[in-house]
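Below is a structure I'd like to ask you about.
Every protein chain except one is present and positioned as in the full complex.
Right after this comes chain A.
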Amino acid sequence: MASSLLWASRVASRLRISVSQRGFSSVVLKDLKYADSHEWVKIDGNKATFGITDHAQDHLGDVVYVELPDLGRPVSQGESFGAVESVKATSDINSPVSGTVVEVNEKLTESPGLVNTSPYEEGWIIKVELSDAGEAKNLMDSDKYSKFCEEEDVKH
């Protein structure tokens, strides 16, 4: 837990955002938005960067493969655009907002484990050009997402 917070603090400092310290062990970064399928999104003007959250990577286990979409592919809020493979399972990655893929993280092809070790920084998955910036209002802020994760973990 302490090392996770130290890592998160370093990440937050580089991204110039603040860290939320919560009771449960996953790291949640403030100033990002979150989908209930455990993807995060950082919006910068009309571009957005996505990845999966620390909560998701922790529950999935070691990621051994990331299926990335093609450049130029349209993505829609809530729909799958790729998958991660870990511990005998493939898990869909769903798009938190709609847009067009303009960049994919090629490093994940050789180093899929970056999704585990650095889910909010080096483990980013794709960047899109937004088609509807207003969709972000459908997403959770860090406090709501933290609560969502706590409730999910308590149920099981």
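Just so it is clear, a residue touches a chain if its C-beta (ideal position, glycine included) is under 8 Å from a C-beta of that chain, and two chains touch if they have at least 3 such contacts; residues count from 1.
Just so it is clear, contacts and distances are computed from a predicted model.
The chain not displayed here is annotated in its UniProt record as "BPL/LPL catalytic domain-containing protein", chosen from "Phospholipid-transporting ATPase", "Proteasome subunit beta", "BPL/LPL catalytic domain-containing protein" or "WD repeat-containing protein 46". Of the listed positions A:T90, A:T117 or A:N138, the one in contact with the omitted chain in the full complex is A:T90.
When the full complex is taken into account, the listed residue touching the unshown chain is A:L60, out of A:V27, A:V41, A:L60 or A:V97. Contact with the omitted chain, checked across A:S80, A:S118 or A:S131, is made by A:S80.
If you put the missing chain back, the residues of chain A touching it would be 37, 59-61, 64-65, 67, 78, 80, 83, 85-92, 94, 152-153, 155-156.
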